[in-house]
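Submitted below is the structure of interest, expressed as structure tokens.
Omission of a single protein chain aside, the complex is shown with its protein chains in their original locations.
After this line comes subunit A, so read on.
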Amino acid sequence: MNAEDANPAATPTPCGDIHGDGRWMSMHERFVSDGKGKEPEVVFVGDSLVQLMHQFGIWRQLFSPLHSLNFGIGGDATQHVLWRLSNGELDNISPKVIVLWVGTNNHGHTAEQICGGIMAIVQVIKNKLPLAHTLVLGLLPRGKMPNPLREKNALVNKLVQEALSSLPYTSFLNVDPGFVHSNGSISHQDMYDYLHLTPKGYEAVCDPLHEHIKSLLEKPPEH
């Protein structure tokens, strides 16, 4: 299925400046210029779950030592990340690993469309950085109790995992350490608003993620 025009989640779209302070574009431009100055081995790309990771101690502890850059923007959906990566954020750098975490903000898109969006991003990365490995992280459950978005995110994960299984230089990692308790609830100790991670929530996600990235960095580059 390649009807990219018909899939809004896979159509590169910048964020318009609806509020009037140009923040999204400021951040994009900063990421593009970061690329000119730095030589990252790992680049994290995605939405607020990526962006917030950078604000807590866990980033300096686990990911700075790996020479990482953080290109997360809160609120981004797949089409926004697709636009950013197609418009300069991957130029001038040659990281070994790209960590991609996006899809939970694609409200109004179906799980199939979101999967299509993620796969379109994987394709852009492959075109620009043929030697890099793309690690796609599974979407986390959200909401305090079971709800349709949890089901949708789980379906996205299933579809993406299947689609990636046949692609070289990509892999899928489920980073949910078990946030959903036996009664179906998610704790605010892990997600302070039942979507965004607390520092404790990040520790549970990032420790295994860090191990996985290290093992990818230790592998010889794929072709």
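Here, contacts are C-beta pairs under 8 Å (C-beta built on N, C-alpha and C of every residue); 3 or more make two chains touch, one makes a residue touch a chain; residues count from 1.
Just so it is clear, contacts and distances are computed from a predicted model.
Chain not shown in the complex: UniProt lists it as "Platelet-activating factor acetylhydrolase IB subunit alpha2", one of "Small ribosomal subunit protein bS6m", "AP-1 complex subunit gamma", "6-phosphofructo-2-kinase domain-containing protein" or "Platelet-activating factor acetylhydrolase IB subunit alpha2".
Here the missing chain is touched by one residue of A:39, A:91, A:162 or A:193, and it is A:193.
The chain that is not drawn here is touched, among residues A:26, A:94 or A:165, by A:26. One of A:54, A:126, A:158 or A:210 touches the chain omitted from the figure, and that residue is A:54. One of A:84, A:109 or A:142 touches the chain omitted from the figure, and that residue is A:142.
On the side of subunit A, touch with the chain left out of the figure occurs at residues 18-23, 26-27, 30, 51, 54-56, 73-74, 107, 142-145, 147-150, 188, 192-196, 198-199.
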